[in-house]
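The structure is given below, and queries will be raised subsequently.
Let's look at subunit A:
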Amino acid sequence: MDLWSVSYDLTNLLVDIVNFFIYGLGWLIPGSIGEAFDSLGDWLASPGVMRIFTILMEIILLIVVALLNVVTLIWIERKLLARFWDFRGPFYVGPLGYFQNFADGLKFFLKQIITPIKADKFSYFIAPVIFIGSSILILGTIPIGPEFGITDEGTPVPGSVILAFAIFAVAPFSILVAGWAENNKFTLIGGMRSAAQMMSYEIPLLLSVASVIVLAGSFSFVDVVEAQADMWYAVPLFIGFLVFLVCIVAEVERIPFDLPEAEAELVEGWTTEYSGMRFGFFMMTEYVRGYAGCAIAAALFLGGWNGPAIIPDEFWFLIKAYMVFVIFVWIRASLPRIRTDQILDLGWKRLLPLAMLNLVIAVVLKTLGVF
Partner candidate 1 sequence: MADKICDRPRREKVSFTGMVLKPMLTTLTQFVRCSLRGRPNTILYPRERQVLPPRYRGKHLLSFTKCIGCGQCVDICPNDCMWMKKIVDPELGKIERPGVDYARCLFCGFCVEICPTDALIMTSEYELSSYDREGMAFEPESLRKDDIVVHEPKQSIKVPAVDFDKCTGKEQCAKVCPVQCIRMVDVDKTGKRMPVIDLTICTQCGKCAEVCPEKAIEMREKLVVMFERPLPVLELEKCTGCGACFRACPSQVIYMAEMPGTEKTLAGGKKGKPKKRAVFALEKCVGCSRCANACRFDALSMVPESKLTSAGKGDAGKKGAGKK
Partner candidate 2 sequence: MQGKSDLRGEETEVTVTRRVVAGIESRIGRELSAKMGGDISDLKIGRGMVRLRTERPSLLKLCRLLRDAMEFDHLSLLSAVDWDDRFEVVYHIFSYTNCCTMEVKVSVPKDDPRIDSVTPLWEGANWHEREAYDMMGIVFTNHPDPRRILLPQEYEYFPLRKDFKMDLE
């Protein structure tokens, strides 16, 4: 049972239900209008349209599953942080406090949304849309299992790795826009920092990804994962894996690289003036990006869904992604935040050479024919 057939069946069911009414109307209404209804129903059921709807349905299913994972990740982070810091974490809402995140989301919905008078209204409104939209779009590109990804009649999306990182790179733009539009010095500094940080960490990140692609010889997640059936890329490309982890932490703005929103100095940085659910979406989007980063790390370096067939492939993938996330939480639980110039230093002077070295290793390995 793969995602394509499930979504095809679902879409088929939906189209049947809709067509039942449309044909009914066509039967009830005589004349040319009724015929128009009939032809509408025929159009809906035609293979081309069905294909598009099926792909949409796939995206919706994939994103729903991914968002459920995101919520679970937030819960895991809260529980783990609590244990790292010797307290309990969410406790009251639901079993072991699992539904605490939903309660918090509900609270965000109830809060007033305030727009600062001097804010640039259009950019203020559009920045979160770009940020959230682009981040959720990443989720659609990552397949969770061999058959649980977006496919076109069983053919996976070509170049999904490139697509995922292209979308990843949209965020600095929206953050800069948000920081500028809020018309506040703190947000402006936060936006600037964020843009500088993300841009400088894109390069080592993409270089380390490039080494994986060199070894796998494909831009598709499915192919990359299939290529790791024998050995995870984290083993030969260990340096690249470390660089990738550090860069992903910086990309998703988590401690110790969360200085764009350093709450102690910049009062949550570029999100300062956003309130209510807009802020809530920002917060959630951070975790969406966190999940995306972990999932990509699992797919590119940790062998994706390859594993003993005790449990389904999808679970192997999720377990690996969660383990990466646990490392993120652990880092967050024990390290302070570093400074802007230091983070740029680190990115340009340490990580970039390491990423280059890693690329060289990958090329050498590929040339020697090991992979």
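A word on the picks: all candidates are chains of the complex that A comes from, given by their letters.
We adopt the following convention: a residue touches a chain if its C-beta (ideal position, glycine included) is under 8 Å from a C-beta of that chain, and two chains touch if they have at least 3 such contacts; residues count from 1.
Keep in mind the model is a prediction, meaning the values are calculated, not measured.
In the assembled complex, subunit A touches candidate 1, while the other choices in 1 or 2 stay out of touch. Subunit A contributes residues 80, 82-88, 91, 330-331, 333-335, 346, 350 to its touches with candidate 1 in the complex.
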